[in-house]
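Have a look at the structure below before the remarks.
All protein chains but one are shown at their positions in the complex.
Order of writing sets the labels: A, B, C, D and E. Residues in every chain begin at 1.
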Amino acid sequence: METKLQLLSLTILFYTQSAHAADFCVADLASRETSTGYPCKSPSNVTVDDFVFKGFTAPLSTSNPNKLSLNRAFVKSFPALNGLDLAAVRVDMERDGVVPLHSHPYSPEMIFIIEGTVTAGFVSGLDSNVAYIKTLNKGEMMVIPQGFLHFQANSGPGNATIFVNFNKADPGVQFITGALFRNSFPTWLLEKTTGISQAEIRDLKNLHGGSG
Amino acid sequence: METKLQLLSLTILFYTQSAHAADFCVADLASRETSTGYPCKSPSNVTVDDFVFKGFTAPLSTSNPNKLSLNRAFVKSFPALNGLDLAAVRVDMERDGVVPLHSHPYSPEMIFIIEGTVTAGFVSGLDSNVAYIKTLNKGEMMVIPQGFLHFQANSGPGNATIFVNFNKADPGVQFITGALFRNSFPTWLLEKTTGISQAEIRDLKNLHGGSG
Amino acid sequence: METKLQLLSLTILFYTQSAHAADFCVADLASRETSTGYPCKSPSNVTVDDFVFKGFTAPLSTSNPNKLSLNRAFVKSFPALNGLDLAAVRVDMERDGVVPLHSHPYSPEMIFIIEGTVTAGFVSGLDSNVAYIKTLNKGEMMVIPQGFLHFQANSGPGNATIFVNFNKADPGVQFITGALFRNSFPTWLLEKTTGISQAEIRDLKNLHGGSG
Amino acid sequence: METKLQLLSLTILFYTQSAHAADFCVADLASRETSTGYPCKSPSNVTVDDFVFKGFTAPLSTSNPNKLSLNRAFVKSFPALNGLDLAAVRVDMERDGVVPLHSHPYSPEMIFIIEGTVTAGFVSGLDSNVAYIKTLNKGEMMVIPQGFLHFQANSGPGNATIFVNFNKADPGVQFITGALFRNSFPTWLLEKTTGISQAEIRDLKNLHGGSG
Amino acid sequence: METKLQLLSLTILFYTQSAHAADFCVADLASRETSTGYPCKSPSNVTVDDFVFKGFTAPLSTSNPNKLSLNRAFVKSFPALNGLDLAAVRVDMERDGVVPLHSHPYSPEMIFIIEGTVTAGFVSGLDSNVAYIKTLNKGEMMVIPQGFLHFQANSGPGNATIFVNFNKADPGVQFITGALFRNSFPTWLLEKTTGISQAEIRDLKNLHGGSG
Partner (left out) sequence: METKLQLLSLTILFYTQSAHAADFCVADLASRETSTGYPCKSPSNVTVDDFVFKGFTAPLSTSNPNKLSLNRAFVKSFPALNGLDLAAVRVDMERDGVVPLHSHPYSPEMIFIIEGTVTAGFVSGLDSNVAYIKTLNKGEMMVIPQGFLHFQANSGPGNATIFVNFNKADPGVQFITGALFRNSFPTWLLEKTTGISQAEIRDLKNLHGGSG
């Protein structure tokens, strides 16, 4: 009994009514963002529900030409990720669905095949340009180095679901299709800097809503 | 045609036969570890299979008192994680299975419920000691701040499978049960530093293989 | 004389009336905390006294069962630490005093024995669970890896004083006693996730003010 | 005189014959690379010439379709950059020369126009796809966020020279032309993941040396 | 045509009207600085001109004893550098001009000689105190480790221009002349802590505007 009494005071000395901001920093999205994230929501207003994300329980619609749904759990939709250097995406693809070539400026990614068969790949840098491509089955994982172009395509007969992880609360995303063909980047300059013909560029701009 | 020719030389200028070590650094596990990971396997020996991990396709055995299987994809089992600040664990629990209280010194974690119903929780720091506990269903996620004690328990009627992510290639792990009751930490000192009675400690040491 | 004149203008070119925020960022504790600390107090309001901490000149009371005083110089009590990745604690223990088992999620620690004889130790991770324990005399130091459970106990005949250093402005702290026995963590779940018997848990909750 | 004598001993206490490895870590390129760089060349073998780079005094050949020369001062050609998180490229373009669209996975970049007139730009991420394009004159600078696609084109009547800076010893580089059209990435899959027509892809693969 | 349609929806799913703060964080200088920089200007108010810096097109005046002009592109004058860990200085020296001994607490530096002949050097740390000094010609570069004393002097017959790079948005700067001789640091204490005679210190304080 003596020993147990001995430890009693410690918790008394330090007891306060709410968690300390040093323990976690759930984003207050109404405040101004900095280059390292958001100011913290007051710990006394944080509950367990702040740490739970329910946006992955079902895909968004896949009724689109890509037959693709991307649910994002980045800091803006899951504020508890603020300062934790973690984020995730749930990817669902119908048969023949695809996540087109894209890159993440601030994070590598790790993909885990929850359902279906997926062909995934990335291309290495300037001095080799090697395409590392692999067909993955349910339960298999693949990692993609930070900042390099990569894709996933449903290569199985049914639907596919992928769980994707990042080590930043917002890894950033850039798709080739959007970056090249969905803005006013001048067509002649796009040809000059990619080598793609102006005719092809104009076709793709028409499809993606670009101009110029 | 002229434009396309124009870009040809660039790749010629820089072309080399293999990927550059700047692109990725797959661990050469046979070399000496440093505090920031392993030396890189030669890029010319790296193939797409280095980036693929097949250790999560099935659980390990759950025929144990915890009814628990933990498959770890840390840098030692998945060398491509070296330098990528990513890692994962596949957790499988039979009915009533449990991942006992533990902490990760080097990473927060994010859990995604792939199958079943799981009660998960963590405790905040000294000044509040709040227990944040929640029952999660399939498709729900929860994040746990770095270094704090947390657990997962199967609270559903069937099996449960969790996918766990980290932002280090090896997050470190410390279980309370192992740290306290599976070594030669003197029983009287353990009582003095935890308040748990010596009788209780001796019982638990007997179970976990501790001495002293 | 010519040379000396030569350098005069440089300071004239850049002279301003107060220190630049690039030099230091003393916390403005009245502002919102972010995951990387506090906004800076205006440099023109910073004086040398901001860089000085007087909270360690004497222990707090040790008239408690742990016979322990912990003075903390973390960013909240010593705002100059903001952005410097440094913090400290002064520990005083009467004879038989103890700092119970705890961990710091965000920093390793280094202890320096200023007075007395102290037995200190930590336990390594899951794959070894080794207890590294040592009795230290005045003037000796010990380092503890980040995030692992550790303790200090006064093992000498008189008082003991320790100076503890961290490499974060707030390293975070979690004590086993507080985390397990001073909140509403359900008793049956605590037994399930630690293996400690419910009878023992109830005894300890009574002592530490827990419920459930 | 007394004061001057007073300081003499300090240097005597610590005098050693060569610089300490804590001061700098010039890469020993013959050793194994890690994810954080190379082991250090012995400080006693380091001379001032290790810190000097002479590869930028003249452009490489611009007699190529891009009318472009890229001299790289990355850690492999300038070993003193090891551990310093700095690198540079000298870019020279003849009239109508171009640096095609590319990205750097590990670093933002800052360009300084040393000579000529250059049109430079980058495209922002998925949610906006904005093309930020500007014509820069001699002496002007522009910064490009990390990991996003960007280009430079000589838009003046004469030659252009740019000095480019990075904050990593090797920022990594990926060109769209090389990544898409200079490897065995299957043509049908490239169409599927970029939307570019197979006919256009085959044309570009022919030019850039790709197959598949 | 079918393939092109297939990718259309992706950009529609995610299209928003302005760039995302995850892409860049141009400093809002009117907001409170933190130890990691400034809050972000709203992305919708950011234009390409935010990424362009025109302060380097000409030197400031060199009509001063140092015959020196230092144009600084740090975050306060070039807000786009916020969060990018890049900065630069344009140095111009007339014949016999000099950048006196100084150090940068937060960044190494890389200098590129744009025009003229410059003698540059740094001194290594306590255990060696080696002076690494080199005369550099146009087009040559030199790197200086973080935090060590260094200088540049025009050692050619004409003007010299240097482009200096850093890996922080504000590297900090401390000149020996200003630190020692342009404030109220007591003369007797300065002698005691540098060994320089009081007579010499008084002379230099008179020149640089110091007192005490």
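A few comments on the model shown:
Rule of thumb we're sticking to: a residue touches a chain if its C-beta (ideal position, glycine included) is under 8 Å from a C-beta of that chain, and two chains touch if they have at least 3 such contacts.
Small disclaimer: the values here were computed from a predicted structure and weren't measured.
Counting contacts over the entire complex, the absent chain touches B, C, D, E. Annotation: of C:29, C:60 or C:86, C:86 touches the absent chain (contact as defined above).
Chain B meets the missing chain through residues 32-36, 60, 64-68, 70, 74, 98, 100, 105-106, 170-172, 175, 177-178, 182, 203-204, 207-209.
Chain E meets the missing chain through residues 98-106, 119, 121, 123-126, 129-131, 133, 145-149, 151, 153, 172-186, 189, 192-197, 200, 203-204, 207-208.
Residues of chain D in contact with the chain left out of this view: 4-15, 20-23, 25, 28, 31, 34, 36-40, 82-83.
Here, only the chains that are shown with their structure count from here on.
In summary, the pair chain B and chain C forms a contact in which both copies contribute largely the same residue numbers, shared numbers making up over half of all those used.
Rounded to whole angstrom, the centroid-to-centroid distance between chain A and chain D, based on C-alpha atoms, equals 27 Å.
If each chain is reduced to the centroid of its CA atoms, chain A and chain C end up 35 Å from each other. The multi-chain contact residues of chain B, meaning those touching 2 or more other chains, are 4, 6-7, 11, 14-15, 20, 22-23, 121, 124-126, 129-130, 133, 145-146, 148, 192, 194-195, 197. Taken together, the touching pairs give a contact graph of some other shape, not a line, ring, star or complete one. Chain pairs that touch, as defined above: A-B, A-C, A-D, A-E, B-C, B-D, C-E, D-E.
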